[in-house]
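Right, I'll just put the structure down here and ask away after.
The complex appears here without one of its protein chains, the remainder shown in place.
Should a chain be cited, it is by its letter among A, B, C, D and E, assigned in written order, with residues numbered from 1 in that chain.
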Amino acid sequence: MKYIDEFNDPDLARRLLDDIHATTTRPWAMMEVCGGQTHSIIRHGIDQLLPDSIELIHGPGCPVCVTPLEMIDKALAIASLPDVIFCSFGDMLRVPGTDRDLFRVKSAGGDVRVVYSPLDALEIARQNPGREVVFFGIGFETTAPANAMAVHQARSLGIGNFSMLVSHVRVPPAIEAIMQSPDCRVQAFLAAGHVCSVMGTGEYPELAERYKVPVVVTGFEPLDILEGVRRAVHQLERGEHRVDNAYPRAVQEQGNPAAISMLAEVFEVTDRAWRGIGTIPGSGWRLSPAFRAYDAEHRFRVTGVRTQESGDCRSGDVLQGLIKPNECAAFGTICTPRNPLGATMVSSEGACAAYYLYRRLDTAPPAPPKEATPVG
Amino acid sequence: MKYIDEFNDPDLARRLLDDIHATTTRPWAMMEVCGGQTHSIIRHGIDQLLPDSIELIHGPGCPVCVTPLEMIDKALAIASLPDVIFCSFGDMLRVPGTDRDLFRVKSAGGDVRVVYSPLDALEIARQNPGREVVFFGIGFETTAPANAMAVHQARSLGIGNFSMLVSHVRVPPAIEAIMQSPDCRVQAFLAAGHVCSVMGTGEYPELAERYKVPVVVTGFEPLDILEGVRRAVHQLERGEHRVDNAYPRAVQEQGNPAAISMLAEVFEVTDRAWRGIGTIPGSGWRLSPAFRAYDAEHRFRVTGVRTQESGDCRSGDVLQGLIKPNECAAFGTICTPRNPLGATMVSSEGACAAYYLYRRLDTAPPAPPKEATPVG
Amino acid sequence: MGHGGGGALSAELVEHLFAPAYGNDLLAGLADSTALTLAGTRLAFSTDSYVVRPLFFPGGSIGDLAVNGTVNDLAMSGARAAYLSCAFILEEGTDLSVVGRIAQAVGAAAVAAGVSIATGDTKVVDAGHGDGVFINTSGIGLIPHGVDIRPQRATPGDLVIVSGPIGMHGVAIMSVREGLEFGVEVTSDTAPLGGLVDAMLDVTPDLHTLRDPTRGGVATALNEIAAASGTGVLLHEHAVPVPEPVAGACGFLGLDPLYVANEGRLLAFVPRSHADAVLAAMRAHPLGAQAAVIGECVTEHPGMVVARTRFGGTRVVDLPLGEQLPRIC
Amino acid sequence: MGHGGGGALSAELVEHLFAPAYGNDLLAGLADSTALTLAGTRLAFSTDSYVVRPLFFPGGSIGDLAVNGTVNDLAMSGARAAYLSCAFILEEGTDLSVVGRIAQAVGAAAVAAGVSIATGDTKVVDAGHGDGVFINTSGIGLIPHGVDIRPQRATPGDLVIVSGPIGMHGVAIMSVREGLEFGVEVTSDTAPLGGLVDAMLDVTPDLHTLRDPTRGGVATALNEIAAASGTGVLLHEHAVPVPEPVAGACGFLGLDPLYVANEGRLLAFVPRSHADAVLAAMRAHPLGAQAAVIGECVTEHPGMVVARTRFGGTRVVDLPLGEQLPRIC
Amino acid sequence: MCLAVPGKVIGIEERNGIRMARVDFGGAVKDVCLSYLPEIEVGDYAIVHVGFALQRLDEASALATLELFAQIGALEEEFGDAWGRAAAEAGAPVPPERIKDLP
Partner (left out) sequence: MCLAVPGKVIGIEERNGIRMARVDFGGAVKDVCLSYLPEIEVGDYAIVHVGFALQRLDEASALATLELFAQIGALEEEFGDAWGRAAAEAGAPVPPERIKDLP
């Protein structure tokens, strides 16, 4: 497919790798911000091909992973209500709340539906006027415009039985929080390409300057990632700290103005708790007062939600790049994708899950012999 | 079993039959009032053993058959409500309303439960405080004390989620209505033994005298029925018209005083429509004002019930003994137990069903070859 | 109440869709199991799904029924069951311990029947899309040489034998639903009948028809055989062995024992000349100790079942209209 | 979403209860179907219940799956399916016309597969206690002389062949659920594989392992075989034939084609010496025209499946965690 | 109407202030409400309908009835075989006497 196949060419990959190997003279630690990039790196084995001296730190850019436990528990409580149709992206269904997940709610008879788009949830609301349809609005700046549009349309079409449980997060405050951490080891950022497709690159020069850190806007195909790494290495080796757009086919400096203005209308910036990390000032969006009527937290005053995060989980350290997943004592033992302790183990974007699924050969002793399971 | 086996003895039956045959000198038409007696007569083939000159007319004594269509449709509407657990004796489940029956409601997901006793329904109400439990209170004087007790206990135990859809009927007004019909052919009554177990025999001397008709209180086992017939024949042959108790082991003149006083407390006499016959003055019971709060008709104001009885059904004539079931044009053709047009075809007590199920050999051409239905 | 007792859909209504759609004559035989030939070997093959409620009842569970039901359907072709498949459809929310107890029951019943569970499957459906546990078993068994047991072979002159007292299974199930209690003796009769059939075949391979009178009871089984063979069946009502507690329970619930389910009984249509010997062989087997002749095939009323009452009257014994329900009148 | 993708109960969780309860070793073989001996004849026997939603999808219906699924499980033992049972559990309220269309599909699929529906059953459950239509099929077939195809026989040195492009069935199902549209070419691949397997056996009876990568896709099938045999499986990712629409749909839904279901494909583990000839025979058959070698068995990482990426990296290919769901990240 | 059957009272107890009996119907035992028959005792038989005992069965009456039946036969024997006539009318192929002799 056009724009994909060309950026998966092994011959060109080899040229980029040659350049990286040739350029790198000492150890560098860089963070790919986005979980989609983590996924691509691990799935294609790109990290195995880089010089050993280049360390990729997997960033907090998985909205599933960072959605706070309290919000998950609220979602579970709302989804269990008999009159509610609860719609969600598929990613959220296996994210563990305090004592279960949305899949469990669905299996127990709750009307939980996976949708591809928030507009699908809106359509479900239109077709089920007697029911309350709640959409779980999670995501970074890439997803926020779609969710904003769904709320906006609900109002203009008068679809009163639609509401959204909003837990949006914003990337730049998270980068800032990481850089402010005293343990911070990140020397360069591969910024999230699709976030920049929406927001543009205007938020980054100040960050690059303040923290003296190169910021390379990076895409998701293997060549895109290699190119991001390559440009970061070149800046690092030269002691530079510029914002560099390595994904120009999809990212323009001004982003998408129509989307940005819709975001400004429907949402307002708020402090937001990140699972495993804690509250980051100004790092989230919530519905602005004009759309408060569509806020599921407002509509369903779910009380008695008691959250209890596992004490063994070090996903906060993983999300900040302080440890690798396999350095967590729970990794692969009491915490596996089948029984995840933390969110980073449940999303296939999550660093812990990526390590477990794709890197078990390198990081852990071989799995015990599997139990006989008749199949067919 | 004691009190059953002795009254099923073929040798004694032969003696009673001998006496009947010997005594009968001309045609007599007598009505067994109760559907239970009809059932016993047909099931055991007693009618086949009587002299041809004795005609048994099957009376209206099947509460399932005579429950008015409007009441069935109300039951169907209430049973379809999502919060309702609708409890009924099993007999009522296949009785056709205007467009379906309780079985269909249950199969379509309605919570319809068959109970053996109204006390079982009360217990279900106690165990499901969040649901409304409605019991379909049908029956003659035999069943009414049980239903009265359930309502009485609901009030004394404070079980507020219990109510009853009451459609009770009383035998003596029905007998009177039959005798008043200009087409009446009934020359003697075999009165319903178990109704008399409750109410005693005090209501009958006046009827016997007014209409110059023998009334023999009759039981249900084959010998009981033969003895009822025998005593009726003796009276008829002698030109007498007394009340005679042929079921003394279970019927006392005063009936059951405790039951009678409970009936007087919980119910009040009302006019009642009989399916196929029409309204008979004073022929029913409804809850008395003190128990109105437990009246399901009062609690669930079911509106929009539109009843439409089949125009082809002659069950009224059957119930009054004016025709035999097989004289109805619909019998065995468009009306069968599988697709009953009228209530007398649906209850196994109903005269039409009894004829269809047990007498098809005598009354109808052989059934068409059955369709191949794989079984196993 | 169990499933499928009423409503718009019924197995009868649906099943006529299948045989023509499948484009072969194997299903037209109306048998409990189908006789096949594979590589020169004569096999019986049968399938049934079990949706019975409650899952556990006095004397057994859905697991016992799932094994014995299919083993018996094979036996009704004269085949000794060799291998069963066993497929579960579980509803989310069902206790694992319930599944475990049923699995144990399946295993124990298989051992008792001398059959091996050879292949299995498990599917889990969401809550509200199933009903606890459904089980399908299919079974294969060898048909001995010279044996040809089919409903179509019932013929006037045959005597009808029942292998023992009727109604125990249905009344045991009802005792749970209706809160009845019985002496210890009223438990489901669920049992594998292969051994009993073997004993009968030892007397003569010329058994005409066998059927296990399960759902719908003796009346239904007799009607199906009468319909398939075109013979009339005359039932001598007083000769039908009805245990006293079954008669008692049916009495006050208003049920007819002829329509109550059995899970460990068979009806045999046997040429009159072999009847005494077959009856003797049955009575010598633990599962046939109370076997009795209950009727005969007649040329009158072809395709119909008629009962002669103890008083000498007659009545048609019809197919039931779905499950019998407790009644007041 | 289909059934059983999550929740407390899972087939895996439950199935360990069964084999020990049944008291025989037949279920321990991890095969699609079980090889048996009956009266000296070697048979394969298999069962599966079908609870797939939607009932109809581009290229087929639950009826096609119910026939082809079991026919293929038999073929994966090298057996040509001879007879199937077919048992329906219908939910009250299901349209009779829906049942009729499914019955027609069952019949047509049986004719196409050269198998006879020999025995059937129908149960009806109340609304809310089922889910429209569940089907169980069980099947029996003859295993040719000298054939011994089992997951345990996969061994280092074997090449892994897939019979054609993957992911078509799962994507066709998803196109209904997610409102996707495709060109005409994206329909379920559901097909009976008995003929293809016959063509392969004509080349050599010494096929080690066959498996149809149905639920859970190629990744799941390879893992099961690796686990059963103890061999390592190295998958050459770039060699796996993924049709462009499947790649496209998986791309924007965030799915991995290796985990997407197929209903008319097989994986063959073949000794390297026979691989060329088997591959040629497959390519000469309509259902194997695009067959390709996609991997090999290795002594490294025993019991595990590892993919080599087109860039030369490696990653573990694990068992899936239930059904894949459309994702945003 | 009114399927009521005789059963034997085998136990009596108070439950929530209500007098209840365990009644044996030939081996099938059921709990039955005694509110309408408070004087009944263990060992008595009662007619039971939908869970309520409605009337005590009077053994003396039952025996008298059966005695009457037996006498009727004795009195009427000279009138000939009415039974046989009836059975023939009903088309019975097997005389009732013979039914008992079937194998």
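Quick note on the criterion: contacts are C-beta pairs under 8 Å (C-beta built on N, C-alpha and C of every residue); 3 or more make two chains touch, one makes a residue touch a chain.
Bear in mind that the values here come from a model prediction, so they are computed numbers and not experimental data.
Looking at the complex as a whole, the chain kept out of the display touches A, D. From the options A:M71, A:V151, A:L207 or A:L223, the residue with contact to the unseen chain in the full assembly is A:L223.
For the chain left out of this panel, the touching residue among A:A29, A:L81 or A:A146 is A:A146. The residue touching the chain not shown here, chosen from A:A192, A:L287 or A:L319, is A:A192. Considering the complete assembly, subunit D touches the hidden chain via residues 159, 171, 175, 179-183, 185-186, 234, 236, 238-239, 243-249, 251-252, 254, 275-276, 279, 293, 298, 300, 308, 310-314, 327-329. Counting the whole complex, the residues of subunit A in touch with the unshown chain are 1-4, 6-7, 10-12, 14-22, 34-36, 45, 48-52, 61-63, 89, 116-120, 139-140, 142-143, 145-146, 149, 153, 157, 192, 194-195, 197-198, 223, 227, 230, 248-252, 256, 258-259, 262, 349.
Heads up, the rule we're going with is that only the chains that are shown with their structure count from here on.
Counting steps between touching chains, the shortest path from subunit B to subunit D takes 1.
Among the chains in view, C has its Cα centre nearest the centre of the complete protein Cα set. One simple way to say how far apart two chains are is to compare their mean CA positions; for subunit A and subunit C this gives 59 Å. A separation of 34 Å divides the Cα centre of subunit B from that of subunit C. In subunit C, the residues that touch at least two other chains are 7-9, 11, 15, 18, 27, 33, 46-48, 92-93, 119-121, 126-128, 179, 244, 247-248, 251, 254, 310-314, 327-329. Counting partner chains per residue, subunit E shows two or more touched chains at residues 1-3, 5, 25-26, 49-50, 83, 86-87, 90, 96. Contact annotation for chain pairs lists A-C, A-D, B-C, B-D, B-E, C-D, C-E, with touch applied as defined.
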